[in-house]
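I have placed the structure first, in the form of structure tokens, so that the comments after it can refer back to it.
Of the protein chains in this complex, one is absent; all others appear in place.
Chain naming follows the written order as A, B and C, and within any one chain the residues start at number 1.
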Amino acid sequence: MPCINPEGKPTETGKKVLQALRDNGLCSAEKVAETTGVALFRVRSGLRDMIEAELVEMVADKYDITEKGIKLIE
Amino acid sequence: MPCINPEGKPTETGKKVLQALRDNGLCSAEKVAETTGVALFRVRSGLRDMIEAELVEMVADKYDITEKGIKLIE
Amino acid sequence: MEEYQTKPISLPRLGEKAPDFDAITTHGKLKLDDFKGSWLILFSHPADFTPVCTTEFIAFAEIFPDLQKRGVELLGLSVDSLSSHIAWARNVEEKTGVKIPFPIIADLSKEVSLAYGMVHPGQSKTETVRCVFIIDDKQIIRTILYYPLSTGRNMQEILRIVDALQTTDANGVATPANWKPGDKVIVPAPNTQEGAEERVKQPGYECVDWYLCKKAL
Partner (left out) sequence: MEEYQTKPISLPRLGEKAPDFDAITTHGKLKLDDFKGSWLILFSHPADFTPVCTTEFIAFAEIFPDLQKRGVELLGLSVDSLSSHIAWARNVEEKTGVKIPFPIIADLSKEVSLAYGMVHPGQSKTETVRCVFIIDDKQIIRTILYYPLSTGRNMQEILRIVDALQTTDANGVATPANWKPGDKVIVPAPNTQEGAEERVKQPGYECVDWYLCKKAL
């Protein structure tokens, strides 16, 4: 249940996190956990993976979805 | 509750152990514990103290009361 | 990998920061830091597809909702592979209907096991013993239990310890032997002679002597 599967696509959990970022704009990990109901530790881990995959970017200490991320959940 | 008090006299437990040795002759620590109802660990500890105080002596792997020991419980 | 077969090795202790880790788990890559702000029970089991461990995993899954209510996450660990963990969790669900809701570390490199002192060579040179590390929301180790390979742990005792620690943190009190939620708690003992004199006159406390007073919460 990471947020990215071995094919580089977001998992169901990954999509939830990306949607939360798309719908709420800049978010803290805590806010994403609260919005999605996904456990905070998994949000933190998933955000890390999705930053590496360039689906998410960090702005100061918050998170935002990238263009590449938006495409993957459309 | 060691077997010897600071004045060098046997305590109540010490007397029980000495009496068991006097009445049964050469005994193992296990036999003394069984005869007296004193816990085996305390018998072993007490025999060590009483050997040091020369009230008990070791013969092979068994214990016997000394003349000095006999005097102290008469 | 001789390292964990020789002594001396440092083991973590109560009151210390839990050792950091960067682990591959059945829920993705997890670091200790990911759990910051939650309590965490990190526990090891000897091996997947073994009987006592399976009963324990089912039992941990059963108390999972109780732990969640208390803000506690669960994290399992053994030196088995990720595929073995996944196969085992699926097998447990198929055979018993119990879904394993928490991540399990695949510690093939033994990095986490060694940092937490989970391999006790006198029991097994290749498997972790049944460790429980109760780590608070500031990532400090608060309780450590080491059970042997043969003996399944007791979930109610783990819940009791969590309740006791959280009650201590919330109320500045301690908890007596055999304490359960709802029982009276212990007021910290006075540390001056004057305090001791005052304590025994304090209304509302149930005192056995100056140093042992209880109160209801």
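Operating definition for what follows: contacts are C-beta pairs under 8 Å (C-beta built on N, C-alpha and C of every residue); 3 or more make two chains touch, one makes a residue touch a chain.
On a predicted model such as this, the values are computed, not experimentally measured, just so you know.
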item: Interface partners of the hidden chain - shown chains only, full complex considered; value: B, C
item: Option touching the unshown chain, where C:51, C:65 or C:182 are the choices; value: C:51
item: Positions on chain C contacted by the hidden chain, ascending; value: 7-11, 13-16, 49-52, 54-56, 58-60, 91, 95-96, 117, 120-124, 129, 140-157, 160-161, 164-165, 168, 174-179, 186-189, 208-209, 211-213
item: In chain B, positions touching the absent partner; value: 1-3, 30, 39-42, 44-46, 48-49
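Rule of thumb we're sticking to: only the chains that are shown with their structure count from here on.
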item: Whole-Å gap between the CA centroids of chain B and chain C; value: 47
item: Separation of mean Cα positions, chain C and chain A [Å, integer]; value: 30
item: Whole-Å gap between the CA centroids of chain A and chain B; value: 76
item: Two or more partner chains touched - positions in chain B; value: none
